[in-house]
Every structure is written in structure tokens, then in C-alpha cells.
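Contents: one structure, followed by commentary.
Of the protein chains in this complex, all but one are displayed in their positions.
== subunit A ==
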Amino acid sequence: MPLSTAERLFAAEGIAASLRIDGRDPLDARTVELETGVILQASGSCRARVHRGSQVLVGAKVAIETLDGASLGAGTSTGLGAALGQGGGRIVCQVVCDPSVAATGGGRCGAGSGRPVDDLTGECGQRLSELLNSAASGIDLASLVVIPHRVGWTVYVDVLVLDLGGNLFDVVLLATKGALCNLRMPRATVLSVDGKQDYDISSHETERLRGAEAIPLAVTCYRVGRRFVIDPTLEEEDCSDLSLAIAVNAAGQVCYMSKSGNGASHGSLIKTMMAFATRRVPELLRVADHCILQQGTRTRAIQGFKV
């Protein structure tokens, strides 16, 4: 159900008076619950659940991929071309919705115009893919290369949106970080046979994805009226006409930025948002990293979903 004009006004004027629908401060976030290693079939997995908000499940799988002449020709559009630029390895991201979200979430989410859910998940996947495949992600993409320009690992990051409660990208990135920190891939060793390079995949030795701990986290700032809020509910997201996703690493450096929504803004607001994000994210990272590392690898009893 899209919001009515009166409901929208109620939410917007509340925010103008620093009073949000659920009683939070404009710059307060909801609590998140993280659980890693929930899916045994995946190489790495993580579930993130925001209190009264979105819930996502991320499964990462690795596959070894050979870049030969045929796939090179066809690969430019599917990202294999990009993989070649990096020497072989790549990360493929996809965000899909649970059918119930696809059926009920339509027409009532996203910056101002009631965007369809497909649009929202598509944008989210695109952002994730751009961020993770860039040098700023902190992931050692070169470590995914087995034989340069020929064989490399592809990490498939599949995000399943189980519940939609606003602020999707931040949650997705957090859960993706959890899944990639949890990721264990088989060790590949390069052998030289008669001057030709070949590889062997170990059946019992595994290694971590190098640099996964350095993945930045994002804060998306949503403009409502003259102010901005973070971690909006679905209703507040609907009132916002402009949002800016800012990913920042532990050193406080901005790694990625993406604006959405049909509004336009002066640079001063953008600067305020950036200053806020660079202050906030390192703090967030400390807590998140502690939580992710403490869970270790599949040591926790896997009970799936806790209520």
C-alpha cells in the first residue's frame, strides 16, 4: 500500500521536529543481529536481521572458471571481460527477493516514487558488484587468480531478501561482509607440467578470502525535507526524495558513493552526509568486525532462524 499524502506529511514533519515514527533520533540506527555459517551448502554465509526491519540471507559460493577464447568473445557483457582486466578472479553479486517480498513489497518502497521491488534489488546488486570488484573494497582480488589470464576463482554472492523494512543496501553490505569473512575456499596450487601450467584443487585444505575483513560498510543517508535520516523504515524511505549511499572503510576513507532518488541537492548537504558517514562507519566497523570474528567459522551451532 502506498502512503497517503497525510501519512507522508506526518512522517516528514515528525522528522523535521527530530521525532521519528518509532521514536528514534534522526541519526539513530536499529539494532542488527548477525549470524554466520547458517548454510552448510554455501562456502560462506551470513544472515542479518534488523530489529523490526529488513532481513537478508547471503550465501557465497566459489567456482573455478577458465577464460578461454570462446568465453572471452562472449564474456565482455557478462563481466568476464572485466575479470580478464584483473587477471582472472571476480565477484558476481545478485540480489533476489523471497516471493513473499516480491508479492507484498511492490509499489511501496524506495526514494519517493514507490519503486517496484525489482528496481530496488537490481540497484542494490549493481552497487554491491561495483563496490566489491573495485580496489577500494579491500579484497585482494589478485589472490583469486590461479593462472594469470587463464584460470581464476569466481565468487558468487547471492543475496536473498527475506523481509523488507527499509535501508536495504546497508544491511546487504553488512551481511555480505559477514558471508565473505566466513568464506572458505579450497586451496588451488599451480603445477608446472612440461612447461605448461596446470592447477590442482585441494580436497581438504581451505583458505580464507584475503582482505575480506577490510570490506567497508555503508551508511545511506536519506533526505526528508531539509534534514536527513539514517536507517529509515519503509514508510520513511517512501518520504525521501534523495538518498546517498556512502561506503567507508576502517581508516575513515570513502570507498564508494551512489546517489539515488529523483531529487537534487546542494553540495553542502552532500558534504554533511559524508562527514557524518566518515565519523560513523569506523565506529560501526569496530562493532561489526568484533561480532563477525567472534562467531568464528561454523563453530556456532547452526539453528537457522531464531525468533
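We adopt the following convention: contacts are C-beta pairs under 8 Å (C-beta built on N, C-alpha and C of every residue); 3 or more make two chains touch, one makes a residue touch a chain; residues count from 1.
As a working rule, contacts and distances are computed from a predicted model.
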Q | Choices "Cell cycle checkpoint control protein", "Ribosomal RNA-processing protein 41", "ADP-ribosylation factor-like protein 6" or "All trans-polyprenyl-diphosphate synthase PDSS2" - which one is the UniProt name of the chain not shown | A | "Ribosomal RNA-processing protein 41"
Q. Hey, which of A:L144, A:L160, A:V224 or A:L285 is the one touching the hidden chain?
A. A:L160
Q. Which of these, A:L57, A:M185 or A:I292, touches the one chain of the complex that we don't see?
A. A:L57
Q) Which listed residue, A:V96, A:A142 or A:C291, touches the chain dropped from view? A) A:V96
Q: With the missing chain put back, which residues of subunit A would touch it? List them for me.
A: 39-42, 45, 52, 55, 57, 59-61, 63, 94, 96, 98-100, 103-105, 156, 158, 160, 162-165, 303-307
